[in-house]
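Submitted below is the structure of interest, expressed as structure tokens.
Just one protein chain is left out here, and the rest sit where they should.
Every chain is named by a letter (A, B and C) in the order it is written, and numbering of its residues begins at 1.
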């Protein structure tokens, strides 16, 4: 199982608070706990050539994790198109937090992916609403984060195939925080938490959800169905009368 | 209720068989039976300025019907973007037959929308699998079309919110022929039948489905939720202790 | 459109607080605002013969509203069976608040329908998560109730076909508060608010949701599909060779 953790990696360069929370970058923190779990993990960032997402890397990736925020518009369209094609071909995709506005997520959803937000460090509690889903394995009834950015409904996404988490926020909002989709042969999981100034990805339960999600998003088949012209499988009536 | 019927209108210019089946164009035939039902209907075609889809027309349309095939690539991207925005803002969209490969449908679905196909004039039988859905009102258990193009699974679409029809084909395939989605505030219905060389849109039951679908897709609210920054609705703990 | 409002009507007899909130019973309050909307409304209560749900009444009901709490076990099984059959035949059903534990709701869901609860009069805010659904017409982004009983996740129901409302509670929980289902030809809507000691059903926005829900749950077809033995619609190969 080969995982690539993609991170915009800009906040880390600009903001000492973020650098303190994630000295190796958000990607470094995520890669580290996934490696401990036995996955084969690489990282890729925006400022690398081709954003670190060459054909070689993409074709060698089973599950791609995506964190972006400041620089969605700098991600090149042809790279987005290649990532999308890989998802349709079966690669799993896990989109984190502000990635809701990434080009790849919007392209796969077909909606604006807009939402309400507020950044005052309030409490978030993520309730499990699908307790037998493999993504919730090892989590009890909810995850509590003392400080997070608020994302509130309405979240402009297509109806999730499975709704896994719903968040409660101290300031009065709710949010569909864990949502699954299938696109082509690929599985997609959106997971809300992870504002750059908070130590969210150091939280053991958040790590557990991401580990579970990587396992869940593993491609089950690399073979796409056959599309295009198809010969009939049955003899038609007209032909039979000959 | 204002309906705009958009048609590529190219087969009608090039192929006498299509011209015989639809002397006023596919758009003309569809517009006529919708008008008889009391809707306010206009048509728009590819070769008109802005493909007939000016801001004025789009803003004055409650439900847009889309038929295209030969010339998907000629539809300008900025028009597609405007149609998509109108759907997210609440306009209903009904995509017909070969419109599965239109830019607007692919942009709203996020998948390849690919399928199997064969054009030998075989029998199609559309079975209702959701008998209490308003789109099926007035239809008994199935619709039979003596001759149609075959579309076969796998159909590469996101899981429909509601599956309404499943087609049986004489040559041995099945197809999810009637599928609903919500995108933003807009409702989307994909309906499979309608190959240009067959008189499908003259069939009274096919007309009934389209009339029902227009009613179903009517915008229920033109107001979009408020997105962006949001003040807290509750007093936070930190503030209370002051 | 004929609506029957069913109420257990026991709290009203036993508790002066409830009698003050609902001098004509919860059923009386609901019936009154539905009548003002032009529906033909009758009421039925537990202590009437056959709980007020004779064959005549059931067969003359398009949409049934159900409120129960104390005495679920006193509802006779054969009446539940008849109500269920009417739903499968197309009657709409709206289940309110503590009706989550009614025999009819549990029979239609197939699950325990259990949940967390607490009755200390805290604030509830119901957020719309499906803003183009007809049940939300005329409601802005949320409904606020100053005092309600809390119901919290996990709510043990099948995945809703459509999730319309999600509640935020002051005490820290969330809840899927508005859920739709189809059972046979009938539509089912569960709506959370309405604890007997609070004036919830006097709230204009709650009334608007119920009015919308009655319209949405209207039977679209009273005809059930044909089940049982079916002759082939096509000639089989074996037969053709004769």
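Some notes on this structure:
Rule of thumb we're sticking to: contacts are C-beta pairs under 8 Å (C-beta built on N, C-alpha and C of every residue); 3 or more make two chains touch, one makes a residue touch a chain.
Please read these numbers as outputs of a predicted model, since none were measured by experiment.
In terms of the touch definition stated at the top, the absent chain reaches A, B, C within the entire complex.
Residue A:128 is the one among A:46, A:64 or A:128 that touches the chain not shown.
Of C:91, C:150 or C:179, it is C:150 that touches the chain left out of the display. The omitted chain makes contact with just one of the residues A:85, A:147, A:182 or A:197: A:182.
The omitted chain makes contact with chain A at the following residues, 90, 125, 128, 130-134, 136-137, 140-141, 161-162, 170, 182, 184-187, 219-221, 224-226, 233-234. Within the complete assembly, residues 125, 127-131, 141, 152-155, 159, 162-163, 166-169, 172-174, 176, 235, 237, 240 of chain B touch the chain that is not shown.
With the whole complex as reference, residues 84, 88, 107-112, 114-118, 120, 122-123, 150, 152-154, 156, 158-159, 161, 170-173, 181-184, 225-234, 236-237 of chain C touch the missing chain.
One rule holds for everything that comes next: only the chains that are shown with their structure count from here on.
In the contact between chain A and chain C, the residue numbers used by both copies make up over half of all numbers at that interface.
Centroid to centroid, with C-alpha atoms defining each point, chain A and chain B lie 30 Å apart.
Shown for chain A are the residues that touch two or more other chains, namely 152-154, 159, 172-173, 237.
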